[in-house]
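Yeah, one chain of the complex is gone here, protein chain that is, but the others are all in their spots.
Take a look at chain A:
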Amino acid sequence: MSNSQLTSTPTPQAAPPTEVVNIVKNRNRGKLAPGEKSLVASPGTWFVWFGIAAFFIFLFGIVLSVLVDSLGKPWFNTWLPESFTLGWYQESWARFDLTHIIGVTLLVAFSVIVISVIIGVPASYVLARSNFPGKKLVMLLFLLPILIPPITFGIPLATVMYNFGLGRTVLAVILVNLVPSVPFVIITMTPFIEQINPSIENAARMCGASMYRVFTKILAPLLIPGILAASILVLVRTVGMFDLTFLVSGPSSDTLVVAIYRAMTSAGGGESRQLISSMGVIYTAMMLLILIIALRFINPTQLVAQVKDSRED
């Protein structure tokens, strides 16, 4: 007993010094060299980690419960369904003709990418390189479709399309999705082009290269990373675009999102929940694949401003 008391008594005495050391350490934190790590257990850090944790609980809860639901047989009052099956996938594939729907989705997405790159990249080149009267007006023209809610221009546009007899066709879905995509390509590509040193083009032009050759031989190779980044973003946007597609699409031209929504809200209380969940899983898997491919080419935080890496490197 006495021994233990002897050993325990030094600890309370030793405690204050460590606290003092901690305080000194914390005080020093603020004056450390710029390269110092800043992950300190301050209230701010706790708040941040708590926020991230709460976000992840919801995120994983949502993803997992949809996944489990799509695989489960009847699931009501228990933690997990009684047994698992892949039947819902087969059933939803057959019932909603997912081959057709996914085909339409990919067709729409790739057409939108190709057209918006062809239209957008030359325009962003001009906006990045030259100053001309009315440039601000043109910029505004390209900014507005991004700033205005999709429904605002979507409803008049859909009305026009129905008037022209384009309603419920795949062409209408492609055209509608181009409206925000082209400005989007222009706005993401302009900073990319600004980074390219104009003297390279000038040198080519000095040597007699035409505009077309400058574009194909000089700019295009340099712009490939930017074009890839922009197209992947357009792909994600188009596959996920609900509002605009919904306004003009019909049964034969629905993309996957719209098909899921229609199944969820169809008359008579909607389709059985597991069918919708399995479609949701297919949708997420598709998007995830796109995103994983995308992250191989682009750093998500480098899209807006050109990054100057911090000094830690």
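The rule is simple: contacts are C-beta pairs under 8 Å (C-beta built on N, C-alpha and C of every residue); 3 or more make two chains touch, one makes a residue touch a chain; residues count from 1.
As a convention for this text, contacts and distances are computed from a predicted model.
Can you tell which of "Sarcosine oxidase subunit delta", "ABC transporter permease", "Indolepyruvate oxidoreductase subunit IorA" or "Ubiquinone biosynthesis protein UbiV" UniProt lists for the chain that's not drawn?
Checked against "Sarcosine oxidase subunit delta", "ABC transporter permease", "Indolepyruvate oxidoreductase subunit IorA" or "Ubiquinone biosynthesis protein UbiV": the hidden chain maps to "ABC transporter permease".
Among A:Leu71, A:Ile113 or A:Leu157, which one touches the chain that has been omitted from the display?
Checking the options A:Leu71, A:Ile113 or A:Leu157, the one contacting the hidden chain is A:Leu157.
Name, in rising order, the residues on chain A that touch the hidden chain in the full complex.
Output for chain A: 30-31, 34, 37-39, 44-45, 47-48, 51-52, 55-56, 58-59, 61-66, 69, 76-77, 79, 118-120, 122-123, 125-127, 129-133, 135, 138, 141-142, 144-160, 175, 178-179, 182-183, 186, 191, 194-195, 205, 208, 210-212, 236, 240, 242-243, 246-247, 257, 260-261, 264-265, 273, 276-277, 280, 283-284, 287-288, 290-291, 295, 300-308, 310-313.
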